[in-house]
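Please see the structure below; I have some questions.
For this depiction, one protein chain was excluded, whereas all remaining protein chains were kept in their positions.
Chain naming follows the written order as A and B, and within any one chain the residues start at number 1.
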Amino acid sequence: MKRLIALLALVLAAPLAAQDSLPPAPYAYNQLEDPELERKAHDLMLTLRCLKCQSQSIADSDAPMAGDMRHQVRTRLAAGETPDQIRTWMIERYGNYVSYEPRVTATTWPLFVIPFVLLLIAGLIIRGRLTRKAPAQEGAE
Amino acid sequence: MIAEFGLAALWLAAALAGLQLFAGFMGLRPGGGGIAVLARPAALVQALLCGISFLVLLWLFARTDLSVALVAANSHSAKPLIFKLSGTWGNHEGSMLLWVTVMALAGGLIAFIERRLPEKTMLATLGAQAFVALGFYAFLLFSSNPFERLPVAPMEGNGLNPLLQDIGLAFHPPTLYFGYVGLSVAFSFVVGALLTRQVTPEFARVMRPWVLGAWCLLTVGITAGSYWAYYELGWGGWWFWDPVENASLMPWLAATALLHSVSVLAARDALRAWTVMLGVIAFSMSMVGTFLVRSGILTSVHAFAVDPERGSFILALLALNIGGALAIFATRAGTVAEGERFSVLSREGALVINNVALSAILGIVLLGTLYPLLTEAFDVRVSVGPPYFNPVSAIFLFPMLVVLAIGPILRWRGDSFARIRMPVISLGLLLLVSIIALWVITGIGILPLLGLALALVVAVGSLLPLRGRSLRRLPIAVWGMVIAHFGVAVALFGMASDTAFQQERLVAANIGDVVEVGPWSAQLESVTPVAGPNWTAIEASLTLFYEGKEVTTAHPQARSCWSPPTETSEVALTTRRNGQLYTALGNQAEDGRWQLRLWWKPFVTWIWFGGLLIALGGALALVGRVVGDIRRRVAGKKITDRKADQEALAAEAAS
Partner (left out) sequence: MKRLRIFLWGLVGLALFLFGLFAYQLTQPKDEFVESAMIGQPIPAFDLRPAIADRPGLSSADLADGNAKLVNIFASWCVPCRAEAPHLETLRMSGAEIVGIAIRDREEDVNRFLAVYGNPFTRIGADDISEVQLSLGSSGVPETFVVDGNGVITYQHIGDIRADDVAMILEKLREAGA
């Protein structure tokens, strides 16, 4: 319980907790003018992890640092960077943990190979179980 | 005194579980009949005592008895009564007590009602149930005692987290637990049937309603949890593939496959191994889920008591129960193995595909959830979230949905393509046309596009079994199937629609400003302070216009509770048939403007409406099967009675 409360005290950063007094970054709570860019920003923000409230994305988190990260995302998109470039920038700083979209690396390749293996196994099981011919006799088995 | 009474009841219940286990065990041995008779009564009394224990805890919370450590840590005298009561299970110890209570109640219920199984199988089932229960009783009594007293009662309790002081919490955990832990019955049934070599169609018919019941409740629990997170957490998300959400989804996937597999076993005496496997896996996933949530080894918004010692205890229980079940399965593999092949155009063939797909999705969810844990053992931290789970599970889900559209109209044993040619071609055309239309008209991504198209196809396909049949004389169970499958389509439509067509507006607004999102406009009228029983809040008053016409008002709040001190956002939801307007109030900027967040979410409510339809379908199927079973038994009894009469008459005539 205590942990839940502690987590929430962070999530719902209240004036009651130790908090900075400066206003949020300009683009923390303001959307970009261009709806297409804003949509890209939103989609990207949903896939970046908030480092203060680590079970939320920066799109959902109210932590000031999440706001600053949102500001970075929006200003960089407006300046012409692509979502992938921004994601890479974040990963260069915080490692793969900050991105909810796992990349294929030496430690994550099983994540991408195993679904194919499962597909293969599924195919084998279905092929082993199903036959084109209708059963010739009414058997008890 | 009352707390001690509750604790004593719990100890007695545990002792009775021990007796139940012993009686069940003795029942399996030749000549053990004497003790074995006690198994059923033991289960019943155990249920009663456990229920009493839980009622005692409820009473302690209702009275805010601060001498009990749990109440002092989690309650507050100023809380409204309903939240005092729901606080009973809003913590680790209380929810564990709820767990064992549901297990005991489920065991007592099968002991009370179920007479159709051979007695030995019943005894083995009760014994298995008692074995699992004993482990959890031990966990509760030795390391998570809910009735522990404090040497000095504090003046006031710590209060309950305001996020949990919500009517959604009153519903979500109990229904989830009734489903989760209700699956223990399926587990015990398959272990019992394995031990007594009784994995038969009759067994399947017995087990089916129990699986349906647990699955129904689990569906409601997950749906309620998703809706609760949606409006309580303040950012409009209804599924994040958070580890704890996955922990509730995995048993559901296994249970869905199980209830379909049980139908094949009942109808065709096939898929025995699948049924047993799924029965074991479903409850195993429940136990793994409980472990993950309470051990603290995964980062999640929902983590309960983070205590490695408690985690180790649960892990030991996991190893014991799952390992034991798999071991029994291995030794009895001979009784369930069969390699019959099904025709590809048959209902059982479609159900095999269904089983395989659901199991694959289960594997994917398990893999994605546990993978960060694996890499952390090598000091590498990765995150696996929606960008992975959504596309990868879609690989298996979408083909499964295609089969779902056609499967229910296929005949058992074998069907001819000629018979189903019309529906297949129509559905195929519908799929193609909708994909192309959506592609051309909207610019949405491939996943939501396929989701929308498949929702349409499944909706039409689910109604196909009604074609050519008299609706009034349709068996209730068939209605259940139709409604449940239709509910899948409805939920899928809601998910795809919200993902594809959602619009969001964040603004800093002055009083009088108008914000537009989608077909809605909202005018900020005022921002005023308000107060409640244990909170104060800033409330915004918004006048809402739909397509220019004034419709209603919304009052989102930024709420501060003082025990414990936290802030929450109470969103305002305005619902129409075609979606919801979701409004939230943020902080005030330095220049006096208020942070407003508005989302237009088309058809988002269909997600939970669909979930409830699925549960309703399951409930109807359950009722239909039970009614059908009773009818069959009554008819069977009539036939045996008539035969006995005829024989008596013949004997008389002969003499």
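Keep in mind that, in the parts below, contacts are C-beta pairs under 8 Å (C-beta built on N, C-alpha and C of every residue); 3 or more make two chains touch, one makes a residue touch a chain.
Since this is a predicted model, take the numbers as computed values, not measurements.
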The one residue from B:1, B:377 or B:418 touching the chain left out of view is B:377
Which residue among B:33, B:308, B:391 or B:636 touches the omitted chain? B:308
Just name the one of A:32, A:59, A:77 or A:98 that touches the chain not displayed here. A:98
Per the whole complex, from B:113, B:333 or B:436 the residue touching the absent chain is B:333
Since one chain has been left out of the picture, which residues of chain A touch it in the full complex? 18-22, 25-26, 51-52, 54, 64-65, 68-69, 71-72, 91-95, 97-98
Touching residues on chain B - with respect to the absent chain: 273, 288, 291, 295-297, 299, 306, 308, 311-312, 315, 318-319, 322-323, 326-327, 329-330, 333-334, 336-337, 339, 370, 373-374, 376-377, 381
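What we mean here is this: only the chains that are shown with their structure count from here on.
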Sort out for me which residues of chain A touch chain B in the complex. 1, 3-5, 7-9, 11-14, 16, 23-24, 29-31, 42, 46-47, 49, 54-57, 59-60, 62, 95-102, 107-108, 110-111, 114-115, 118-119, 121-122, 125-126, 128-135, 138, 140-141
As the complex stands, chain B meets chain A at residues 73-74, 91-92, 161, 163, 233, 235, 237, 240, 242, 269, 296, 299-306, 338, 340-346, 349, 352-353, 356-357, 360, 363-364, 367-368, 371, 375, 378, 380-388, 392, 395-396, 413-416, 504-508, 560, 564-569, 586, 589-590, 595
